[in-house]
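As you look at this complex, bear in mind that one protein chain is not there, while each of the others sits in place.
Naming follows writing order (A and B), and every chain is counted from residue 1.
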Amino acid sequence: MNFLIYLINGIGLGSVYAIIALGYTMVYGIAKMLNFAHGDVIMIGCYTVFLTMTRYGMNPYISVALSVVVCTLLGITIEKIAYKPLRRATSLAVLITAIGVSYFLQNAALLLFGANTKSFSNVVNVPGITLADGALKISGTTIVTVVVCIVIMLILTWFIKNTKAGQAMLAVSEDKDAAQLMGVNVNGTISLTFAIGSGLAAIAGVLFCSAYPTLTPYTGSMPGIKAFTAAVFGGIGSIPGAFIGGILLGIIEILGRAYISSQLSDAIVFAVLIVVLLVKPTGILGKKIHEKV
Amino acid sequence: MKRFNKVVSAAVASAMVLAMAACGGNASDGSQAASSAANNNAAASSEATGNTGADQTVGTFVIGGIGPLTGGAAIYGNAAMNGAQIAVDEINAAGGINGAQIKFLKEDDEHDPQKSVNAYNSLKDQGMQILMGTVTSTPCVAVADKTAADGMFQLTPSASSVDAVYNDNVFQVCFTDPNQGTKSAEYISEKKLASKIGIIYDSSDVYSSGIKDTFVKEATVKGLEIVAEEAFTEATKTDFSTQLQKCQSAGAELVFMPFYYTEASLVLTQANNMGYAPIFFGVDGMDGILSAENFDTKLAEGLYMLTPFAADATDAATVKFVDTYQKNYGETPIQFAADGYDAIYIIKAAIEEAGVTPDQSVKEIGDALKSAITSITYNGITGAGKSMTWEASGEVSKAPMAIIIKDGAYASVE
Partner (left out) sequence: MAKLNLKSIKKSSKDAFITYALVILVYIVMQILLKGGHVSSLIQGLLVPMCVYSLVAIGLNLCVGYLGELSLGHAGFMCVGAFTSAFVSKALRDSIQSNLLLFVIALVTGVIMASVFGFLIAVPVLRLKGDYLAIVTLAFGEIIKNIVNVLYVARDDNGYHFAFSDTKKMSFDDSNGIWLINGAKGINRIPNLSNFTIGIVLILIALIIVYNLVNSRSGRAIMAIRDNHIAADSVGINITKYKLMAFTISAAIAGAGGVLYAHNLSTVTATPTNFGYNMSIMILVFVVLGGMGSLRGSVIAAVLLTLLPEVLRGLKDYRMLIYSIVLIVMMLFNWAPKSIEMRKRLAEKFVKKNQTKEEA
């Protein structure tokens, strides 16, 4: 019975990692860059929801929608200013700029909102499910997060397969230069990717903070790195991979803590990650890299 | 291109040398007296601060504050510095210490020992004579080593590890970690709150694991049974369901939580979600939980904590401090703010006891204050009965207050 409880908790935690990892992996798949600022965009999204709801008493749905708009605009702006000029430079240079952006967002939030912890109110008011005479509880937040994850995953997959913009993304991710030659607007496509990724970050942020309701300017950095781990775990660039990677990461973290050692839970998670990557060097659902000679 | 790179690197290199020289130069130009005074410790530092004008006869005490003003621990550093600033403003408005005004300077250490030493050196350059800091334990150990070498008096508002006060020039305002662990175990066994105890603690944090270690030791002595001892780390401090589940399965009636309220509010939320309602027992880091913006205070109902400060205490001094704090910073002060506030007044009391003047050297002031602080009794806003005395070891002796949260407010328990 305890095992089932741990498993459900693991899925709860994992679903949050998964939804953050979706945005991460999408940007990576198309723009081929690790957007270390993704976690901090999430944080900004959370603050938007928090302020509009608690300070101005807005309806939760409106404030979530507003936060999606804010994050999308933020994502586009960041991309324009900090990443676009480096499009032809090495991917490491963009990575470093992303770190700069991450510091910037954290410190801007610190100045704007103060260092004090804010308690986020749960936006999700779906009742949980109780099984086995109350011994097993699945919280409403977990259910919503998993459902939202799957919905987003399906929409993204559909979008990429069936729309012109999606096909353009696919083309850009395969070969930027060839895509350009075929008349695809590469810059526009990458901007669109950032816009979608950042919009997803807002939704991820709301669900993250609903599940774990504390908010500080540094709220985004830890989930950011965990989502990166999850995305790599599942095979970076693969959308279903991010989902699977996130859920697995959550389960491993909880089970490792429950059955091996709570002090060493970080080490356990990362050790499992290393073993998985050694067996499958491109993650669980990662594409095999074919190298041209 | 190659050639150009060379040009750039030469330019950057020379800029670097110039920058270093300039930094040195600036410091010696801008506050020449300051840096030389700090460097040789013997020169009078009155020149450094002589520009205050009005108090040329009595001078100005320069007190430095170091704490994390940015980074994950920013909340504690900012609180302590804000509290200290209030005390400084009050003292200056009331005519200063023996007529001498206080100049309070704060520097950021990002909760990192190396940055903390940098902050200390920077304050030294600005003519600091007395250090109020650092706010967190690990940086404090590193800085204490430097103040000991310089003979500077150091009073830390909130660094609670024993190693922080190892040197004889360092004193604490807050309890030491072992003190808190022992007192908590004593309290629980005396009041017979529970016999089966679960512990959740941060194994990557000095403060949390320090309290846990002594709590376990004392609890065993008192015959309390520790049924679960579960850790979390800096990287995994969002999900506590497993730790709570283990406490629940082991039948813990009381969960001891030696960590800060940011994490504690998550623990309480998650315990509530799973329908687990043991007695929760926290230490001084728990203070502030009710004032977290938008926190559902119902979750904290029945939470015990052993803390030296409660923001809703009704004595005049606390009320005045809390009012000023709310007016100036728009928040309810947490314990760190109160520690910072007390720290400045303790420095004032020690200065008055020792009779030092701002024109003495850092080392002279340090030596005088070091012995003066052990002979004063200070009444402030932290500690039950509000009176504190100091051992030569640097530890404060004051009594913690047991507080329970009732109807969404702090209430003292006897």
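Quick note on the criterion: a residue touches a chain if its C-beta (ideal position, glycine included) is under 8 Å from a C-beta of that chain, and two chains touch if they have at least 3 such contacts.
Nothing here was measured: the structure is a model prediction, and the numbers come from that model.
Student: Using the touch definition up top, pick the residue from B:I102, B:V141 or B:I200 that touches the left-out chain.
Tutor: B:V141
Student: Which one touches the absent chain: B:S122, B:N272, B:S361 or B:N379?
Tutor: Final answer for the missing-chain contact: B:S122.
Student: For the chain not shown, which residue from A:V69, A:L131, A:I155 or A:A267 touches it across the whole complex?
Tutor: Here the residue in touch with the unshown chain is A:A267.
Student: Would you mind spotting which of A:S15, A:N35 or A:T229 touches the chain that isn't drawn?
Tutor: A:T229
Student: Could you list which residues of chain B touch the chain missing from the display?
Tutor: 1, 3-5, 7-9, 12-13, 16-17, 19-21, 23-28, 35-36, 38-39, 69-72, 107-108, 110-115, 117-122, 124-125, 138, 141-142, 144-145, 161, 163, 166, 202-206, 208-210, 213, 216, 233-235
Student: For chain A, which residues lie in contact with the unshown chain of the complex?
Tutor: That gives, for chain A, the contact residues 28, 34, 36, 81-82, 85-90, 92-93, 95-97, 99-101, 103-104, 107-108, 110-111, 225, 228-229, 232, 236, 261, 263-264, 266-267, 270-271, 273-274, 277-278, 281-283, 289, 291, 293.
Keep this in mind: only the chains that are shown with their structure count from here on.
Student: Enumerate the contact residues on chain A facing chain B in the complex.
Tutor: 2, 5-6, 9, 12-13, 50, 54, 107, 110, 114-121, 134, 137, 139, 212-214, 216-218, 222-223, 225-226, 253-254, 257-258, 262-263, 265-266
Student: What part of chain B is in contact with chain A in the complex they form?
Tutor: It comes out as residues 70-72, 74-75, 77-78, 203, 230-233, 235-239, 241-243, 245-246, 249, 261-263, 265-266, 269, 273-275, 292-296, 331.
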